[in-house]
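Excluded from the complex is one protein chain; the other protein chains are retained at their positions.
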Amino acid sequence: MENKNERRKEQILRMSGVNPKKCMRCGKCSGTCPSYDEMEYHPHQFVSMVESGDLEPLMSSPSIYKCLSCFACVDRCPRNVEPAKLIEALRLTVIREKGANHLLADQIPALLDEEMPQQAIVSAMRKYSK
Amino acid sequence: MQVTEYKPLIVAFCCNWCSYAGADLAGNNRLAYPADVKIIRVPCSCRVNPTFILRAFQRGADGVIICGCHPGDCHYTSGNYYTRRRMALLFSMLDYLGIERERTRVEWVSAAEGAKFAATMNDFVSTVAALGENKRLEDLRCKK
Partner (left out) sequence: MQRIGVFVCHCGTNIAGTVDVKAVAEALQYEPGVVISKEYQYMCSQAGQDLIKEAIKENNLTGIVVCSCSPRMHEATFRKTAAAAGLNPYMVEIANIREQCSWVHKDIPTGTEKAIILGKAAVAKVNLNAPLTPGESPVTKRALVIGGGIAGIQTALDIADAGFPVDIVETKPTIGGKMAQLDKTFPTLDCAACILTPKMVDVAQNDKVRIFSYSEVTDVSGFVGNFEVTIKRRARYVKEDICTGCGLCTEKCPQKKVPNEFNLGMDNRRAIYIPFAQAVPKVATIDPDYCTMLKSGKCGVCSKVCTVGAIDYQAKDEYLTEKYGAIVVATGFNPISMEKFDEFAYSQSKDVITSLELERLMNAAGPTGGTLLRPSDGEHPHTIVFVQCVGSRCASCAEKGKEYCSKICCMYTAKHAMLIRDKYPDTDVYVFYIDVRTPGKNFDEFYRRAVEEYGVHYIKGMVGKVSPEGNKLKVRASDLIDGKQLHIDADLVVLAAAIEPDKSARPLATMLTASMDTNDFFTEAHPKLRPVESPTAGVFLSGACQGPKDIPETVSQAGAAASKVIGLLCKDKLTGNPCVAHSDEWMCNGCSTCEKVCPYGAITYQDKEFRMPDRTVKVRRVASVNEAVCQGCGACTVACMSGAMNLKGFTNQQIMAEVDAICK
């Protein structure tokens, strides 16, 4: 079990290319996050929880789908930590371990509305399919 | 056949004001690099006579690296520019002699760049190690 978690963490770090040790705990990512109030765990918590190997709660939390992938946190992080990439890697790990897509591509058009920005649609494709 | 780990022999000429101090800083910060690197202190990189490098290869060195101050920062104002030109000439001659270009290098390392010094040495040693032993200029009479 211990080993599985370690492997998972390693995989997440490799997939995202993020080194959470670079984080200096300033919280600018969470200060900048537009969907902060929607999330149970916030961007800065993702970084520190991944570093301490606390992956289960993150992976079972809806927070990973609340991230808009707007990359504001990546842009503004003073230490180049890139939390959004970490969240994306967690999301992908969940989807891969399930062996199925969270959403099928066919289901997406029905969920779209006129107002939705292009960027959100693109990131939805990235987020909800493998 | 028994395989022993090949250890290259690297001679590093470091200028007293920047690179030697950079090497000291690497030491102060305990930044490890292979023990194959042996440093010779010279007042300025321009003190390095091309014959020293040929002599090192003749005596069996596998790689020679010259480290000086960054261009514009030479303690003696222009010494490293001389180095750059002289070594460009020497390296093309070595190339002609069949010594791989990777066995020689000029690097600028300032007194504040301990990390760069260690990284440079790690990189240079692994590059030279990959090339293997230097036989081309080695003078067997110098071997004991």
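All chains are identified by letter, namely A and B, in their written order; residue positions are counted from 1 within each chain.
Note that contacts are C-beta pairs under 8 Å (C-beta built on N, C-alpha and C of every residue); 3 or more make two chains touch, one makes a residue touch a chain.
These numbers come from a predicted model, not from an experiment.
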| item | value |
| --- | --- |
| Hidden-chain contact residue, picked from the options B:41, B:101 or B:136 | B:41 |
| Full-complex contact with the absent chain, from B:33, B:91 or B:124 | B:33 |
| Footprint left on subunit A by the chain that the document does not show | 22, 24-33, 36-37, 42, 44, 72, 75-80 |
| Residues of subunit B in contact with the chain not shown | 9, 11, 16-18, 20-21, 23-24, 26-28, 30-33, 35, 38-44, 46-52, 55-56, 59-61, 69, 72-79, 82, 86, 110-113, 118, 142, 144 |
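Operating definition for what follows: only the chains that are shown with their structure count from here on.
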| item | value |
| --- | --- |
| Chain centre separation in whole Å, for subunit B relative to subunit A (CA means) | 46 |
